[in-house]
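Just dropping this structure here.
A single protein chain has been omitted from the complex, and every remaining protein chain is retained in its original position.
Note that the chains take the letters A, B and C in the order they are written out, and that residue 1 is the start of every chain.
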Amino acid sequence: MRKLIVGVMGGGEGASPEVCEMAYKLGGLIAQQGWILLNGGWGVGVMEASARGAKEHNGLTVGILPDRHKDLASPYIDIPIVTGMGDGRNIINVLSSDIVVALPGRSGTISEIALALKNGKKVILLNFPLTDIFVEYQKAGIMVLVHKPEEVIAKIKELYQLENDEKDE
Amino acid sequence: MRKLIVGVMGGGEGASPEVCEMAYKLGGLIAQQGWILLNGGWGVGVMEASARGAKEHNGLTVGILPDRHKDLASPYIDIPIVTGMGDGRNIINVLSSDIVVALPGRSGTISEIALALKNGKKVILLNFPLTDIFVEYQKAGIMVLVHKPEEVIAKIKELYQLENDEKDE
Amino acid sequence: MRKLIVGVMGGGEGASPEVCEMAYKLGGLIAQQGWILLNGGWGVGVMEASARGAKEHNGLTVGILPDRHKDLASPYIDIPIVTGMGDGRNIINVLSSDIVVALPGRSGTISEIALALKNGKKVILLNFPLTDIFVEYQKAGIMVLVHKPEEVIAKIKELYQLENDEKDE
Partner (left out) sequence: MRKLIVGVMGGGEGASPEVCEMAYKLGGLIAQQGWILLNGGWGVGVMEASARGAKEHNGLTVGILPDRHKDLASPYIDIPIVTGMGDGRNIINVLSSDIVVALPGRSGTISEIALALKNGKKVILLNFPLTDIFVEYQKAGIMVLVHKPEEVIAKIKELYQLENDEKDE
């Protein structure tokens, strides 16, 4: 059985301290579940914070880099995938993720959410209220909005029917 | 001097007759200006209608296809570019366009608008009111919302300072 | 009926004057047939020479650029396709070509020949004797080696059964 790969998207250099703190916490929780964290790989913003969170909780991290080299990869990325494709790599981020979590970001993050939804990936918005623009996907249960990192974990388990009470069976 | 390349994005199979009519008209106007029309290349929705509009007004049309062959290209596409990259081709659509026009669409179209804005391309929304989500770009004058195909042409000329009164000089 | 798109690959900055002269001639012959010339788009080597040959004979030229902008496009390229994908664009060069012609080059050109053959494209080698390494494709008639630009044109017609005597039917 392969480990679940959770994609974490969100703002880069412009991400606020609060958003980065949430990303750090989420990264840690993902690692504690034994899941793999995947993000855009750079050493800034949500990418850096989520990777650091995962590594400080013994997780495994994959970064899909836009560059033609790995010089800009976060030190918390174990496996830098070097695409050399700029934002063309955004589709790889979402296709490689079993589920996509999006924290507040700008146009890059929105492009990833849109590509994820278009390609049938489930999207969990963490404090990023884009429900108006993607309302049809929310109604269809493909996209949900939550407010705390812990809720993301619960939602992933629910979506993948990794029920907490499995151990009771 | 190279001809201006105008990218026209918008809904595929789900596009309404009204949106397709608008796309057809826009394609014709782009051709009449001597500009090149670029779109996603398929024979459906805004892609088909805009290409048909351009060809019926002696324009030149380029389609950036997601497939690994050109079987699905619209017959109104002169130059099918075959990427084999699925939605990874969306970045090519916007980078290859001197300016991007977006008609109503769903997640695919939104991903192209987001990628365009992220990569510094000017975006004209034609009856696709996404101003809330991308408000910062609207305020910066990088994204505008208009309501008629004729306004798109005027806006492009304004943005590129192809003034109508050039002939008077 | 769409025009045939002929991909012309070959050396960049390191291409010899003789190779560039051959590329220039080939570009002109392609244009005279009413075919579209497609290459890697830069203003150096075989790319520049073949595009110049085509433009000086009223042809139409398409360049698939590796960069995220078109600053490096040859002035003889009518339609620069901006991929931002580095050598990831090589697959687009070959998939978009109805037939691939390869002049002498180095590893970039060899990668394009290999990708073309892998994807079922016919390849005409113009004075680039790679027949040892790809011998199986040569035996299967998918790859041929010729020595003059005029032979390339004849070979394309033969391969596409665009027989000169069609007009007699």
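Definition applied: contacts are C-beta pairs under 8 Å (C-beta built on N, C-alpha and C of every residue); 3 or more make two chains touch, one makes a residue touch a chain.
Bear in mind the structure is a predicted one, so any value in this text is a computation, not a measurement.
Of the chains on view, those touched by the hidden chain across the whole complex are A, B, C. Among C:115, C:146 or C:159, the one in contact with the hidden chain is C:115. For the options A:21, A:78 or A:151, the residue in contact with the chain missing from this view is A:78. Remark: the residues of chain B touching the chain excluded from display are 68, 83-88.
Take chain C: the residues that touch the chain left off the picture are 85-88, 90-92, 106-108, 110-111, 114-115, 117-119, 130, 132-134, 136-137.
Touching the omitted chain from chain A are residues 2-3, 5, 36, 62, 64, 68-69, 77-85, 91-92, 95-96, 119.
One rule holds for everything that comes next: only the chains that are shown with their structure count from here on.
Mean C-alpha position of chain A lies 42 Å from that of chain C. Chain A has residues 85-88 in contact with two or more other chains.
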